[in-house]
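Following: one structure in structure tokens, then a few remarks.
Excluded from the complex is one protein chain; the other protein chains are retained at their positions.
Let's look at chain A:
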Amino acid sequence: MRVTCTVNGRRQVADHVWEGESLLYVLRERLGLPGAKNACEQGECGSCTIRLDGDLVCACLVAAGQAEGADIRTVEGLAAEDGTLHPVQRAFLDTGAVQCGFCTPGLLMATDELLERVPDPSDADIREALAGNLCRCTGYEAIMDAVRLAAARRAGTGERA
């Protein structure tokens, strides 16, 4: 079947989609957008986290056909056209919250969504918002720092990006 959707503001068409495949597979293998990572394929790890019509979701749990007509945002859409990093990406780099990097796209998407809803999150808010994103390298402390830094910069109270 054919699936037509908008990804990062661009209309995309995927052909020869198998009805049982996931949106994650469509993004990575058919649309050439490998930013969302493929790890557990069962919604446990959060590596494939994207926005589907604004909602934070695991792309591995969305059937391809369910994305028909949807507005999708992936990690590829965070940075500006000229390559300037998004403030959340900048904060992750500046705090050393990236090691192997496999979980990073999902964490960036989840952090961006959190700061949209809760501009000044408590540590409990951050832990709750990132509970569905596993990182096996960092121990999470640098990630907590990154989210706090991104929030502070967003509010204009911290150091400038």
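Here is the rule we use: a contact is a pair of C-beta atoms (placed from the backbone, for glycine too) under 8 Å apart; a residue touches a chain by one contact, two chains touch by 3 or more; residues count from 1.
Keep in mind that, in the parts below, contacts and distances are computed from a predicted model.
Missing chain, UniProt name, options "Phytanoyl-CoA dioxygenase family protein", "Amino acid ABC transporter permease", "CO or xanthine dehydrogenase, FAD-binding subunit" or "Serine palmitoyltransferase": which is it?
So, among "Phytanoyl-CoA dioxygenase family protein", "Amino acid ABC transporter permease", "CO or xanthine dehydrogenase, FAD-binding subunit" or "Serine palmitoyltransferase", the name matching the hidden chain's UniProt entry is "CO or xanthine dehydrogenase, FAD-binding subunit".
Of A:41, A:71 or A:145, which one is in contact with the hidden chain?
A:41
In the full complex, which of A:14, A:56, A:78 or A:91 touches the chain missing from this view?
The one listed residue touching the chain not shown is A:56.
Hey, which chain A residues sit against the chain that's not shown?
Against the left-out chain, chain A lists 1, 18-20, 22, 41-44, 46, 49, 55-58, 60-63, 65-66, 68, 110, 113, 128-129, 131-133.
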